[in-house]
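Written below as structure tokens is the structure these notes are about.
For this depiction, one protein chain was excluded, whereas all remaining protein chains were kept in their positions.
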């Protein structure tokens, strides 16, 4: 969320926000200028949605989706900078940050370089031991982050297909069918399982479910996901309330 | 301080820091990338120097010294963003921010547009009522800021000549003679006065004295200023201790 | 045109381009990254549309719509840089640039500061004496540009209302009704006149007619404008063919 920038609009945050419990807000490096950040925080507060920082790589032109060979210290500095910036908007809106979710290609970078994974987890814990780090569930990143003692929530994607290794299919594919995303979300939340592109069903240890905010028609996807979860009797609550 | 950027070095912060009580650290918009910010905060903490945010206009190429026609809301957002970013580095270093000092052309913009002056003061107070805003002493900006109820410290410049209207001489002139800067600082701190370029002596209500960090040989200027103040028996303390 | 950037799309260039004779392409400072520039040049070449550089102020966050206090030399450098960059894409596509049109707030800045207006005209002529500079018709900018000897085309806006002083109404208003824009375009091209917001009809010396590419539904506006001009028997040709 909050991935507009200057004159450009991305996503449909006003339509999506009512269906969320936690929102990842861009912090200026890959998207989201200071004005967008202020407005996004206000929108989240208005709907009682828990706010998380969504720090990206310093690559606006590439939307933070191109691997950049940063050092662990550089990565920490980028996370501190952007999370601090967002926390100021949260503070002036009477809120505090619930979590941090690294944006874009970082998950992939962390999977290949555990020094970066650990640096990310440390960066979050150094800011506030209660701040939750979102990781991709059941990955090396997730394991490395938990090993640092950081407070971690493993994330499952409702709207992207998984390989049998529980990685996301690449090149990037996003489900645009709300029912398909809803079905995947329910299976993750209710059963702790995900169906891979090969048709297998595998276990997945998910504490939070993500839908990408920049998909056209995303408001229908999040509505369908939320409705399906609630119909299954699953309590849909922000992480801070129960993790 | 902290006005290096990436591969580029500006100033001589390691030599200057020991002589200061309060340091204004660039926050990424006009200068100061996240790595510089981390290192600058660490240097300030090491020398017991109080840390302030030095937010600039989003004009890296122009070093924040060119007027940009921002709205009051945009200005507030820029101050919140940058001050928040710096506060994260302070937090992870075990420090808190003492003050905010607007950088570059902002003083001039505020003097001409009091809506901006007030927005600046409100932005600081909204973050934290105890956070001190540095203004230029005896200006319309200073008066407008105090009228909002913000905690304000009026700043005098040791190293720049004043007009009879207590404005800085323009185009930009900076004293490079340490003794001249020291003399002006003492006169401000001891007598509450400044000698203008016309030779007059006028009252000036100064709570903090500034020396610009990007002047070649600045470490000699700050050393001379500090020595002269102490020789006059003036207590040189951070604002947070007494304002 | 070409005002998308990275992950963000603005306008509907594929639908609009077929109706144009000349396209102003963003060059990276206010919008338009190098990939967008390449694609936009290719689209223009495909439709036989003459290509112009649309250089902006270095203010991506503000989309080049906020006055920035640049010097005449800085302005020239920005025009040279961006026009040169676009010319490389034109060259590799087998085309050459027809014109340069300053973007955004620059028209307003030039009207208030004729040193900037002259610098703009000189910057264009220095690159190539045949390169056409678009100005706003009947303005001080237009007169100052012509006085430098630059090759100038005065521009009329089909989609924005005029004051009785032949300035654009401010704050910014854009017609979204295709018929209204078409009517204004025909009156400019056929009669050399424009109806102001006060209802007066005044003379206007227009050589080129502009429609803004970032208006929702702009493809209907340009289609209506072109159809109306052709129904009046007006030849719609690129400037390079007849100016």
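Letters A, B and C mark the chains as written, and numbering starts fresh at 1 in each.
Here is the rule we use: contacts are C-beta pairs under 8 Å (C-beta built on N, C-alpha and C of every residue); 3 or more make two chains touch, one makes a residue touch a chain.
Quick caveat: nothing in here was measured; it's all calculated off a predicted structure.
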Candidate in contact with the missing chain, chosen from C:1, C:20, C:43 or C:127
C:127
Given the contact definition stated above, which residue among C:14, C:73 or C:241 touches the chain not shown here?
C:73
I'm checking contacts with the chain that's been left out. Which of B:2, B:62 or B:102 qualifies?
B:62
For subunit B, which residues touch the unseen chain?
3-10, 31, 33, 60-63, 214
By the contact definition given up top, give the residues of subunit A that touch the hidden chain.
58-59, 61-62, 66-70, 74, 105
Subunit C residues that touch the omitted chain in the full complex
28, 33-35, 37-38, 73-74, 77-78, 80-89, 91-92, 126-127
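Simple rule for what comes next: only the chains that are shown with their structure count from here on.
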Can you compute the centre-to-centre distance for subunit A and subunit B, using the mean CA position of each chain? Integer Å is fine.
38
Distance in whole angstrom between the CA centres of subunit B and subunit C is 42
In subunit C, what residues contact two or more other chains?
61-62
